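Structure first, then comments.
Note that one protein chain is taken out, while the other chains of the complex remain in position.
The block that comes next holds chain A.
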Amino acid sequence: MSILHWAVLAPFIYTLLIPITYKLLKRVHTGWFVLPLPILLFVYFSSNIGTTSSLQAKIASIPWIPSLGIDFAVKLDGLGMLFSLLIAGIGSLVILYSIYYLDKDKEKLNQFYVYLLFFMGAMLGVVLCDNLIVLYMFWEITSISSFLLIGFWNNRSNSRYGAIKSMVITVFGGLSLLAGIVLLYLMTGSFNISEIITSVQQNSIISHPLFMLGMICILLGAFTKSAQFPFHIWLPDAMEAPTPVSSYLHSATMVKAGIYLIARLSPVFAVSGYWLWIVSLIGIITLLYGSFLAVKQVDLKGLLAYSTISQLGMIMSLLGIGAAGVHYDNESIYYIATAAAVFHLVNHATFKGSLFMMAGIVDHETGTRDIRRLGGLMKIMPITFAIALIGSLSMAGIPPLNGFLSKEMFFASMLNIRDFNMFHLDTWGVLLPIIAWVGSIFTFVYSMILVFKTFTGKYQPEKLSTKPHEAPMGMLISPIILVSLVVIFGLFPGVLSNTILSPAITSIYGGGVYDLHIYHWHGFQPELFMTIGVIVFGTILYLSVTKWSVIYQAIPVVWNRIYDWLFGETENTFNKLTNKYMTGSLRTYLIYIFSFFTLILSYTLFTKDGFKIDTSLLAPIGGYEAVLSLVLVISTIAILFSKSRLTSIILLGAVGYTVSLFYVVFRAPDLALTQLVIETVSVALFLLCFYHLPRNARKKESIPFKLSNAVISVLVGLVVMLIAIASYSTKLFDSISPYYVDNTYIKAAGENMVNVILVDFRGFDTLFEIAVLAIAAIGIYSMITLRMGGKKNENK
């Protein structure tokens, strides 16, 4: 176990302490005990930046299930470092924020921090594990802990709805990911990501028949986790979680797990044009759709949720375009897209984290997150306003903040597509920058709505439940740190580019160092004009938002409806279906059983050419047999047509005695004896049953005729008969009975072969048959004498 292993497992181990501190030290907020862990992790990861920025990777592995190729292998390279720093860094800030956000007396803090640490450990596991199966395990733990955190206030039905929805969608994707991992294993023979990438570089798997299927399965996993269109619907409903959770899971880390997966597996799949097209198209559609719908939201967190969806779409589309770099060696122009993706990933985590915390503060101080009730808070909450302003401007892509830089790079890489002459990108690819540009205009609009509708305009104290005031300092620390990062990364992007971003790009595509320079001023390039266009059109749209926002009423909430419909309909349909065939009537079930029986047997008999008649083995028919058969057939048929139950019982007795006569004729005296006595006893028992029937049920009536019953019974009889004939006609080997004939006296000292077989050769069967008899007797005895409740046995 290396330190890296312990770093992944530390949050899980740390959870054990939480209930103890919560119970013993009630007066201190549990969050204070949790806070050191992520800070420690952050320090640990930062201490390794030297390793990763020199393009080395820390690798460690311990065997877990070696026979299945599953090792707990961890690898800290550029990409892993980027994500680990995000997880630990924002984790620390979120925990600090939550200490002030969550009341220590009103909330179940022990549960909260256990879930949060579970999530943190799982997320570190996802980004650091090099083994896909272990990665999948941590992937599912993130789903489960996210489920628990969304439903943290589980007395609210909206929380439960949101938790279940996110669970269903992400676990659907998770299972699909598992399928993809297994398919990838079938193609490459390894679960280890590094080994898979090496083997793929040596011999491409693009022509493998499972390639497409594996790719789609993995993409489904990544898209559902990262809330890509049309699986984005769980994210807005996940906003029922406490705000620190939304800030941490649903903007900075968990939703980026899908992005991590796409980046990590790009070297495997990027050779395919489908990968490039699917990832960038879904991303760009998500960007447009998310930003378009964000404008409609009136809830601060709802708006931020759609904004997150949109920004994730942007990162996703950049990763898709970045895949083009695989086809063009030594042309950094395509790597700029990946650089933009990685850079924006960091930027988004900073400004979105701070914006969520801002929304939480507003909610905490005013009692509402509804934009329509908020306004004019600028003077009351100046620090929060500053946070919101910087965050939103960065999100909108205004210079000199970091959002501007990554947005410029985004436009640049979208425009670069035109030069790419593969997979129809040179013709249809021109659509991508247009959609991206339109999406960015909407991004600008909702960013403005977010900050100006909340903090400027008319102050409406009568609509607020509490009297607002500036938040306590402790609550403001985390967002202030985050917006400071927004500004620092905006002014000095160089601090990131060579230490963190460049190694991350290298670990996505391999190769040497990518000399990454992020400039504010590109000269008069098309992307600059696009940005100016975004600002101009965005301002116009923002100022006229009340006029054109009527179109949102015309747009139905399609995907949520489809989800709800699917859920409701599935339940209804299967309910109806089950009610239809599970009638509760034994007759119906018997019909199913017998129909299945006849169908399968006759199908097998005739398709496998099993039917055969061979008369050479048949014995001559004697007079007795003929007469007895006649009696048997007549009494059997008579049972069916008898009008009273008594007649049936007696006819059944007749059948039994005839059978014992058959035994006599076929020389089986033991059987004949037993059959006679048993038949007598069972007829007596039948009579007993008959005697105790309720008077009105004893009414004489014949069996009602049902055609289906008749058909099925005839078919069953026919099939059994055919099989009996066929099996008698194909005797494959001799009987073993000569052994018994020869050895009954020699080896078992008996002359009655039947009895010797019963008690000696195969006495084991007999032992259990008498056990069956004893059980039957005990059963009858207890059924009759032990009557729980109801009427007591008066005789005793």
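Just so we're on the same page, a contact is a pair of C-beta atoms (placed from the backbone, for glycine too) under 8 Å apart; a residue touches a chain by one contact, two chains touch by 3 or more; residues count from 1.
As a working rule, contacts and distances are computed from a predicted model.
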Among "Nitrogenase protein alpha chain", "Na(+)/H(+) antiporter subunit B", "Energy-coupling factor transporter transmembrane protein EcfT" or "Carbon monoxide dehydrogenase large subunit apoprotein", the UniProt name of the subunit that does not appear here: "Na(+)/H(+) antiporter subunit B"
Hidden partner chain, touching residue among A:A554, A:L586, A:L688 or A:L707: A:L688
Sole residue of A:I39, A:I535 or A:L758 that reaches the chain not shown, by the stated touch rule: A:L758
Residues in chain A touching the chain absent from view: 669-670, 673-674, 677-678, 681, 685, 688, 748-752, 754-756, 758-760, 763-764, 766-767, 770-771, 773-774, 776-778, 780-781, 784-785, 794-795
